[in-house]
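With one protein chain removed, the remaining protein chains of the complex are shown where they sit.
Right after this comes chain A.
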Amino acid sequence: MADSGETGGPVKKDGIQQAKTEGKELTKEEKQRLRKEKKQQKKSKEKKDEKASQESEKEKKPVSSASPASQPPTQPITPKAPSAVPTLVPVPASETPAPADKPAKSKAEMKAERRARQEAERASKQGKKGEVGQQAAPGKPKAPPSELQPVVKRLPEHVQVDNPEVLKKLAKKLERQQTPEYNAATKVKIPLRSDYGYKVSLFSHLHQYSRKAPLTQQLSIPSTVIHPAIVRLGLQYSQGIVAGSNARSVALLHAFKQVIRDYTTPPNEELSRDLVNKLKPYISFLNQCRPLSASMGNAIKYIKKEISNIPSQCKEEEAKSKLLNCIDRYIDEKINLAAKAIAKSSIEKISDGDVILVYGCSSLVNHILCEAFEKNRKFRVIVVDSRPRLEGREALRRLVQRGISCTYVLISAVSYILPEVSKVFLGAHALLANGYVMSRVGTSQIALVAKAFNVPVLVCCETYKFCERVQTDSFVSNELDDPDDLIVTRKGKTQLEHWQEVPSLGLLNLVYDVTPPDFVDLVITDLGMIPCTSVPVVLRVKNVDQ
């Protein structure tokens, strides 16, 4: 795929040539890098000379109305709208900076229009790139730096909320994302959700949404063609009805199954390319409802890979049933069977007479404790809970129903209760590549106090939650929940009711925090028991397997 109809444009950077000569097969990251460079070049070229309207494709883009209005975005934020560097034989090299025999109509409007046309085209030909694999909103820096050339690293836009230009770009991008143009009426417009309330300055780079203003209220019917299962899912996410890493991933996969069942390949399109395009606006929508978790990200990557691996001769029914099977198998293997394997390993670590401390409500930890109780281990549990979510109550309910003797404390009492504890079991939202554990806010506090008391801390996490990101603190990338959740009414008085009117007052409702590996003694995964520092080894082994 590396060497195809690229007729050398005059403005080919050396890097690209180098890449071609260096290897037949460019890696995906290198391809993305090349695409970005091409875009940069093109932009600079466009400033100078005109492009021939070689793009014979019809482009009555509604975007063209938007584009002359706003400042032309320099480069599209995501790697998702690449200049199709290699192949794309059908597209008559829309990328090649055409030689300068343009009609001299150097009006900004014409340029902007043409650019808009090209971008829309590129967006529609996404599928060929198969595993470009990232979600729309959180943009690039998942692509590791290429050895080819030093490229400016851009921050993902979901942590640049206080930068107005970035917001404008995001708005434009959401408008542009749409289903293929064969039916101009079925364009999907995903509204941009606006932030709510005063944000604490340390976290002003993150989104903060209000639960009272769900995104679905801004969707207008019938111009939106987001699948109803996805709309329902988005609402469930944003209202907190579906919460918890595993629950969200499973719900996402089920919704995607519904989408696939209802999908029909449009004429002159291939399932493997078109379906991936279809999924993109859904993913942006879900991301707007509630930022995607690491586990959901990995699940989406898997689905996209499976879809793009479908051979083109495959009949539609066959392809669809194959995809549905893949998804079922994924849920089965990575979630259900993994839970069984982890429970088996954990039971060895639970001895009679143990006092186990758990925090919040982790489906995996609850499962382990119930299994251990079934196997007649004698232990008791201390459930630690914290506001505003009070998830510990759910865990308490589940454990007491089974007959396990439990104690319930709030997190402020944890140093009081720790001398009694023999082990701490924690769940995880994601395990980062440098060994840090990302989990519900309060987890790192518990790990810290446990370490001070020399109590072993065990983290239970399935391997599908391992992610390649690296983070050393909880500030750089986190999620801000609705600040109104912190308001509580006691004895008829609501002190914080008018917090918005007090200019110097900010309410902060963090969702996640990050625990360093020194505080974690053992990580139990479906591959076995590993120390926290061995997470990159597992990631390496997994990549080799795939």
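Quick note on the criterion: a residue touches a chain if its C-beta (ideal position, glycine included) is under 8 Å from a C-beta of that chain, and two chains touch if they have at least 3 such contacts; residues count from 1.
Here, contacts and distances are computed from a predicted model.
**Student:** Looking at UniProt, which of "Phospholipid-transporting ATPase", "Translation initiation factor eIF2B subunit alpha", "pantothenate kinase" or "dolichyl-diphosphooligosaccharide--protein glycotransferase" names the chain we cannot see?
**Tutor:** Hidden chain identified via UniProt as "Translation initiation factor eIF2B subunit alpha".
**Student:** Using the document's definition of touch, tell me which of A:266, A:456 or A:506 contacts the absent chain.
**Tutor:** A:456
**Student:** Give the residue, chosen from A:247, A:410, A:476 or A:541, that touches the chain omitted from the document.
**Tutor:** A:541
**Student:** I'm checking contacts with the chain that's been left out. Which of A:172, A:280, A:320 or A:423 qualifies?
**Tutor:** If we include the chain that is not displayed, A:423 is the one touching it.
**Student:** If you put the missing chain back, which residues of chain A would it touch?
**Tutor:** Listed in rising order, the touching residues are 349, 351, 423, 456, 458, 518, 521-522, 529-531, 533-534, 537, 541.
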